[in-house]
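Scroll down for the structure; my scribbles are underneath it.
Yeah, one chain of the complex is gone here, protein chain that is, but the others are all in their spots.
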Amino acid sequence: MISRRTLLKSGAGAVAATLAAPAIAQAPKKISFLTWNIIDQEPMIRGWIARFAKDRPGVEVEWLDKKGPEIPVFYQTQLVAGTPPDIINTQGALGLEYAAQGALLDLTPRLKADAAVGSRFNADYLSNWAYEGNNYLLPFYITKTLLFYNKPMFQKAGLSGPPQSFDALIDAAQKMASGDASGFLTLNFDWLYWPLYATNGIDLLSKDLTKPTFNTPKAIEVTDRLAKATEAGAINKISWTGRWVEPNGAFAAGNVGMLHAHSPAYFFVKGQGKWVTPETLGVAHAPGGFATPNSHGLGISKASKNPDLAWDFLKFVTNEGAQELGVNRKLVTGNIAVDTKNLADLEKSDPLVYSILKTQLEHTDKMVGNWRLGNDSKIKEAFWPELQNVLLGRKDAKTALADAERKVARELKRG
Amino acid sequence: MRQRGTFLRHATLVGVSAIMLLPFYWVLKTAVTNENIYAYPPRLLPESPHLFNFVDVWYFIPFPRYLLNSLIVSALVVASNIVFNAMAGYALTKSFAGKRAILLLFLSCMLIPFQATIIPAYLITSKLGLLNSYLGLAFPLLSTIVCIFVFKAAFEAVPQSLVDAARIDGLSEWRVILRVLMPLSKAAIATNVVLAFIWSWNAFLWPLIITREPTMQTLPLGLARFLSYMEDTTGALYAFAVMVLAPSIFVFLMAQKEFIRGLTSGATKG
Partner (left out) sequence: MMPAAGGAPGGSAERHNGWWQRKRTRELALVACFLLPSLVVFFLYRVLPLGWNLLLSVQYWSPLKPARWAGLDHYEEMLLYDDVFWQSLTNTLIFIGAAPFAIALALGIALLVNSDLKGAAVYRSIVFLSYPLMTVAVGIIWRWMYDERGGIINFALRESGLVAKPIPFLQSFEWALPSVIVAEVWQVLGFYMIIILTGLQSIPQHLYEAASIDGAPRWAQFWRITLPMLKPSLFLCAVVGILNSFTSFDLVYIMTNGGPGHATELLITYIYKSGFGQTKFDYAAALTVAQFILLLALTYLANRAAGGNAGSLERR
């Protein structure tokens, strides 16, 4: 179901590629494509590679897929050895870190030269990976956090709808907590919990990313409230101790009122939670419409020997490929045309998934928790353990935030 | 009296066995079902067991190829471990200038974790031209220090008189090892075989780094591909664990008669 426009574009692209083909050397030109945990789509990707190579004689695409925890160790080793894959798929801020390291090719000149490419993407998501003003990755598929909620639990607690403010959220969580049941759960990795702070006007760093700005009375108050709510059982403790399986599993068990997670969580929860139906699962934005993105991007390694070919492939994947990806995996790709079409179809075929994916494209100007930091993981490591200490009742908010400020400042100074 | 002692022994061992086996029962139970393993309350018996998880894997990944790769690499590792470790273990039973230094070197080498050596190990293997090769996969494990010490201890336990007698008979060093020491160190050989096999068979991180060709991947890598792309909480994962485990258990069972001899066979020593 390709729109005529896309067909024309790809037709033009194919013609251009065919015309360019004789100019490409007869010896096989090989590029390698590293993806992040997408092995379930093997037929689709092999199809992409076949179609791409068909129009370009002498071109080979080596496809490598690794699971999330394996990618950094694999990629970094290849980087040091000088043989990194030409195209790399990263999740979240990792792409920025690699860009800051100098591992990725600056795509800005190519985007300028090929204006049609840049404009096909949602600008907010594209700028997710703009480091120091330059673009390094293109969106592969995008996600950001939203609020899932358990409608029956809401009804039982006498709540009319999803909370519209932080206070309402804590309040609702309190109302739904009793015995084994808790009111609110959030994922905590990669800054996914940050909307809770953003909605209170708290920012981690100054606009120029040089100074920590989170050690404020308001932040102390918010952290304190979160800690107290956790202790009271309103906020499920797993929010602060779990990673993926535990929090989503807990929500799937059906006794947690709200889950603050990004869209892929839905599929996990649906798989495990027998109670999940369009009538029982509510979908909303977090209070204030704030959300942390956790998208997958595609970049080109600077050490690539065939950057033009890699760029070609990137364009192909984010255009022709995006269509298939969006349909197969039921996600949003960041390609405006593709997403608009896919969502229109989903509205009829799977309204619940439609409502979830719709949130991914709304309020994209309110995305938080993705500071364009080259040392994102170091800052995270300096901040999160201190916060966790408070939320789990091991430290008081004032001391912890002060300690975190010290540590973050140290990391920022080191650059 | 004897009977009470024996009964007590059995009781203790049965208790220990139960604790050791409980996780296994749980694994097997889940490997043959597809139920949600995080459901509460946990079910003690498998619900509608089936073997699909084990069968599916043959179709989803090039299982025979990965199996072959693992077998070749493990065979290489086991063979070289027996030879190299016996040689080194024997050398360490002699006294020579610098023995303490070598012992210290070996002990120190044991204390270097693999995770800290990933990048240099990759670069070295690359320089040797052994990337994506069986030898490259096997190289870091061709000799292991624990097993050298096992041989050393076993050789030292052989009565000196036997070794001297062999030397008087004019046997060369090699023959001393082969004809006298090794036959009396069957347990050490068995330990070497079992451990070398397990360590090479279960290796995951090194094959991950060193192979780029999908056809050179070993079984744990290949099976990991088979897991669901969402963090796995179903039986497939447990079937994977069982399948990787099976050959090592097989090797152990084959070798294990060497780990014990009856009280009556003590006459062969001393």
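For reference, chains read A and B in written order, and residue numbers begin at 1 within each chain.
Basically, a residue touches a chain if its C-beta (ideal position, glycine included) is under 8 Å from a C-beta of that chain, and two chains touch if they have at least 3 such contacts.
Computed from a predicted model, the values in this text were never measured in an experiment.
*Asks:* Which is it among A:49, A:64 or A:103 that touches the chain not included here?
*Replies:* Once the missing chain is taken into account, the touching residue is A:103.
*Asks:* From the list A:212, A:249, A:287 or A:326, which touches the chain that is not on show?
*Replies:* A:249
*Asks:* Residue-wise, where is chain A in contact with the chain that is not depicted?
*Replies:* 69, 72-73, 76, 79-80, 97, 101-103, 237-238, 240-243, 246, 249-250, 253, 302, 375, 377-378, 381, 385, 388-389, 392, 394, 410
*Asks:* Taking the full complex into account, what residues of chain B touch the chain not shown?
*Replies:* Those residues of chain B that touch the unshown chain are 6, 9-10, 12-13, 16-17, 19-24, 26-27, 36-42, 80, 83-85, 87-88, 90-92, 94-97, 100, 102-103, 105-113, 115-117, 119-121, 124, 139-140, 142-143, 145-146, 148-150, 152-154, 156-157, 159-160, 164, 167-168, 170, 172-173, 187-188, 190-191, 194-195, 198, 201-202, 204, 220, 237-238, 240-241, 244-245, 248-249, 252-253, 256-257, 259-263, 266-267, 269-270.
The rule is simple: only the chains that are shown with their structure count from here on.
*Asks:* Report the inter-centroid distance (CA atoms only) between chain A and chain B in whole Å.
*Replies:* One centre to the other, that is 40 Å.
*Asks:* Using the touch rule from the top, collect the residues of chain B that touch chain A in their complex.
*Replies:* Chain B residues touching chain A: 36, 38-40, 118-119, 122-123, 126, 205, 208-209, 212, 224-225, 228-231, 233.
*Asks:* Can you tell me which positions in chain A touch chain B when the two form their complex?
*Replies:* 32, 37-40, 62, 64-67, 70, 73-74, 76-77, 80-81, 244-245, 249, 253, 264, 267-268, 271-272
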